[in-house]
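Missing here: one protein chain of the complex. Every other protein chain is in place.
Chain IDs A and B follow the sequence of writing; residue 1 opens each chain.
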Amino acid sequence: MNDQLVTCTGLTKRYGGKTALSGLNLELGRGRIVGLLGPNGSGKTTLIKILCGLLQPTEGAVLVDGQKVGPSSKAIISYLPDRMYFADWMKATDLFDLFADFYADFDRVRAMSMCASLGVTPSDRLKSMSKGTKEKVQLVLVMARKAQLYLLDEPIAGVDPAARDFILSTILTNYNEDGTVMISTHLISDIEKVLDEAIFLKDGQITLHDTVDNIRERENKSVDALFREVFRTHDLEGGAF
Amino acid sequence: MFGKLLKYDFRSMLKQFAFIWPAALVLAVINRFTLNGLDSSSAVGETTAGITMLVYVAILVAMFAVTMIFVIQRFFKGLLGDEGYLMHTLPVRPWELIGSKLLCAVATTLLSIVVAICSILFIVPWDGVNWGEVFSGLRYVLSHWNSHATHAFFFLLEFLLFLCVGTAQSYLHLYLSMAIGHLFNKNRVAMSVVAYIAINAIISALLSFLGAAGFRFGFFDIINNTEFFTSRPEAVIHATSLTAILSISLVGAVYFAGTEYILRKKLNLE
Partner (left out) sequence: MEWRFTDDRPIWQQLTEQLTLRILKGEYPPGSRLPAVRELAAQAGVNPNTMQRALAQLESDGLAAGGRTAGRTVTEDAAVIEAAKKARAQEAVALCLQILEELGYSKPDALEFMKEELKHE
């Protein structure tokens, strides 16, 4: 096991004529919940995709648990994208079989009990499920793994406030405490209580990486308030106008 | 891990074809009976026979269309669409993803061919066959097995190998075209089609260039003039088919390498 779970050095990503990440340096420790905070287009999804191996950096290096991005890093990362990623004809239990096959850290018993508490019938076909239920299934798949690194890309955007609490509480009660959870979002006030550390991402660079406690003590305001100041956004519920 | 990928690809294939393969076979059997209606020369008999034959042919055509659509969809949606978010974050390498899809595609095609052949066999009127002659003929061949028979046997194998490799290569051509199309941010489908045509053109040009060069440098003259070849006609056929299999494999390997490179280094799902 390596000291730091994630190390990024000089990470740059250019594509489609724009620079999404620019010389980014990041060190993530273990056993904490980290917020990757930034407005839309700041590079949050790009960073997460690079950590997952879905994008290759233009420059710079990434190490996850001391190794390069590849099958062994993918085995310890549990990723929740901002979209639905499975074939409709399957049942939830088929997906559990798939995850159990490919991921040694998948806990099927936990997945079934999470379904029960979220009100999902696992034997149903995904085709027949509502959008909200499908999202729950995806959340179950991700959180039922005892992963080292959870990467959750905007898990609460586009979700009603009641469901948000539900999702956050599901994350809190199920994640692997030896692992690290990184939640990317622009809706900070909802998740601030849950975070150990906050990372501010602006135009592809990290402008702040500190513990929430330190930020509150130093600035005498919440991270959300500081964020609004720093980014001078008027963030309405749900994001864009 | 590769075996597990195969398992899931085969499972999704069976889901698609679970209806159409049995349907083809059942329709063939039905046709076996309705074709008898042609003999009775009744209007009803003839119409029924006509309709069932139409349906049967339609199913066969549909079967091959579905096979093609299946192969393209599984790659395009499965690896380059939203499902790619799942596939490319599994702890596997890109070549395993491509290989599994390819193997499943080739197997599906071969199975479709087998089903088609079986269905035709069902339709053929076997009552006219003199089984006695067939079996004595077989017995003759087996007891008088000579070098010609051996060669024939190997020709058959070479043909089957050629079929497999040829199918694999055509699918890899499709895969590479889709992968190249993926490199663009807009109009990915259109660019895939362009890539398909472009690759076709390049390979055809290459082959005719090699053919012309072969003539120029007397490659084919070697075959015509070497005693080894002129005295053994079977050797020529073997050499030709093996060369064909080899060159198709080479081309296929190049397609595979190109596709693998794009998926490993240039993936950009959205």
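One rule holds for everything that comes next: contacts are C-beta pairs under 8 Å (C-beta built on N, C-alpha and C of every residue); 3 or more make two chains touch, one makes a residue touch a chain.
Owing to the predicted nature of the structure, the values given are computational and were not obtained by experimental measurement.
For the chain excluded from display, the touched partners among the shown chains of the whole complex are A. Among the residues A:88, A:160, A:213 or A:229, only A:213 touches the chain that is left out of the figure. Of the candidate positions A:63, A:118, A:168 or A:208, contact with the unshown chain belongs to A:168.
Here the missing chain is touched by one residue of A:82, A:210 or A:224, and it is A:224.
In the full complex, chain A touches the hidden chain at residues 31-33, 165, 168-169, 172-173, 177, 193-196, 212-213, 216-217, 220-222, 224-225.
Just so it is clear, only the chains that are shown with their structure count from here on.
Between the Cα centres of chain A and chain B there is a gap of 43 Å.
Per the touch definition, chain A reaches chain B in the complex via residues 15-16, 49, 52-56, 70-72, 74-75, 77, 79, 81, 83-87, 89, 98, 101-103.
In the complex of the two chains, the chain B residues touching chain A come out as 1, 4, 7-8, 12, 15, 78, 82-86, 88-93, 185, 264-269.
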